[in-house]
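Please find one structure pasted underneath; my questions will follow.
Removed: one protein chain of the complex. Kept in place: all other protein chains.
All chains are identified by letter, namely A and B, in their written order; residue positions are counted from 1 within each chain.
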Amino acid sequence: MGAGSLIVLIICGIAFAGGGILLSKVLAQTSTNAQKGQAYECGVPTQGRSWIQLNVGYYLFAILFLIFDVELVFLYPWAVVVREAGWMAFLEIVIFLFILFLGFLYAHKKGALKWM
Amino acid sequence: MNEIVQFMLPELGLTVLLFVLLFVRIVGKLELAGQVCQLMNIALPILALCMWFMPAPEGAQFGGMMISSKLIVTEKLLLLVGTWIISLFSSPWLRGHRHPAEFYMLMLSTLMGIFFLLSSGDFLLFFLALELSAIPLAALCNFDLEKHVSGESAMKMIFSSALSSGILLFGISLLYGATGTLSFVQIPALLDGSPLQIMAFVMIFTGFAFKLSIVPFHFWTADVYEGAPVPVTAFLSVISKGSMAFVFVSALYTVFRPLSEIWYIAITLLAVISMTVGNLFAIRQQNLKRFLAFSSIAQVGYLLIGISGSSIDGMSSVVYFVLVYVFSNLAAFAVITLVSSATSRETIDGLKGFHASNPLLAWVLALALFSLAGIPPTAGFFGKFFLLTAGAAKWNSPVLIVAALNMVVSLYYYLRVVKAMFMDSSDDTMIRLTPNVSVQFALLLCTAGILLLGFYSPAYEWIRSLSFGI
Partner (left out) sequence: MNEVPLSHFLILSTALFFIGVFGFLSRRNLVTILMSLELILNSVNINFIAFNQYLWPGKMDGLFFTLFIIAIAAAEAAVAIAIILHLYRHYRSIDAEDVDTLRF
């Protein structure tokens, strides 16, 4: 065991995946025509360029999600020791979540959650 | 429990005020929020009185995370009074604004960050407090929502403060690797001047230099000051910078005391550069806020001379200087806020003929500028005098000579504004400004502060008596 086995594993993986693609290129017959390039079954031809400006509303939601999502990182250390830490820690977490909830209410009041 | 409440009284008081504002904003109507903001002008001095009569007991709490001493309480009190003055004179600007409650929320949370910063005894709390005092400030810079310069200044503020705290953090992480602790009490014994520790110190020092806008790291200052609304500029240049000066000096004197031979050279060098560059750039400014930005860079240069003394005198002269600086600079900003919100003029030329139309306001501004320039008998003279005396303890005469020359240069550009007000006449005469009661009160407080501190010498002795044990 060691670094050697890891390298062997990587080589095997590359050989397995790459070899399959290479083999199918060599063995399979190919034909090209116009119909083949079209979208079919589930999809429509794209319109315009793909680098378009996204609606600003997405960014607002992204900001709110970012804040409320990341603050939950503090719940993990508490969750690990929830039994030993006791009620005092529980109370502190409740206060923490309450403050976050106030922030959420504020965002709601300002209309940041309405879709423009 | 009761002990902790008294220990954290300033922070808890601000938290209560913040919650009241938030509740009112969530539940009530917009007009109600505006009225509650008027109440803040009364609530802040009440909090200051509580802090004065029930000072936090000396010592440490939360396992050494938070520390408190008489000096720290005094510093907090000074910054709270400064914030109160800003709150008083920002009322004419705030009346026309759509979000008065948010202004107070952001300002008070910044102040709370500053309070935690002053009493932090651990790099973890220090970092959290630093960010709490920097992030809302960037949002405050953006508060003139219609002006695009305001947004630009906010952008520069958030990026420069984020970069500086990133560099500071990298330094803290190296220091943690070198010493294995984050506590301010334990670090000094473990500092032995190894290369890794020097590297860590240099990075932490750079972070501080960014925040204090010491010269090679000052580029954000002028832009941010010019773009931000005037009361926010006042907050940035007085409260935020004053708190950073307090923290900087106590960090150097306690945590990095064993490395004092290294930081002494850096500080004297930076003091010379800061004074010179700040003064020379201030000469060519036309915008009043930009002008005060460069003047504040120069003032930080004088501050560094005081710090280089590394003695009790150094500590107490820094605190005294910030005390004087709060009153002088806020008086200047109060007048500029009045002028700017009534006529939207913010240039030196815009003040031409100011004395003819508003004699009293012109005298207040002139007094503030005299104090900033350091002309006796205003308090500014004694502030600079004590700083240079503290620095002179090291017998570093070239630095003192440069400082004296710089004061002559600074006299020129401060008097340029006075000349515009008193001697120049202009075609479009200024309307007569009528400050309301709260602005009058703020101006009165500042003027009294400038004059009384100049004549009443025991103030310095009192601060010096608090500084023992540093």
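Convention: a contact is a pair of C-beta atoms (placed from the backbone, for glycine too) under 8 Å apart; a residue touches a chain by one contact, two chains touch by 3 or more.
All of these numbers come straight from a predicted model, not from anything done at the bench.
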Chains still shown that are in contact with the chain withheld from the display: A, B
Residue of A:Leu27, A:Val70 or A:Met88 touching the missing chain in the full complex: A:Val70
Touching residue (missing chain; options B:Val20, B:Cys50, B:Leu77 or B:Leu124): B:Leu124
Options B:Val5, B:Leu32 or B:Leu145, residue touching the unrepresented chain: B:Leu145
Residue among B:Leu118, B:Leu174, B:Ile267 or B:Leu466 that touches the chain left out of view: B:Leu174
For subunit A, residues in touch with the removed chain: 1-3, 56, 59-60, 62-63, 66-67, 69-71, 73-74, 77
Absent chain, residues of subunit B that touch it: 123-124, 127-128, 131, 135, 138-139, 142, 145, 148-149, 151-156, 158-159, 162-163, 166-167, 169-170, 172-174, 176-177, 180-182, 222-223, 226-227
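Quick note on the criterion: only the chains that are shown with their structure count from here on.
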Parts of subunit B lying in touch with subunit A, wherever the complex brings them together: 19, 22, 25-26
Touching residues (chain side subunit A, partner subunit B) in the complex: 102, 105-106, 109
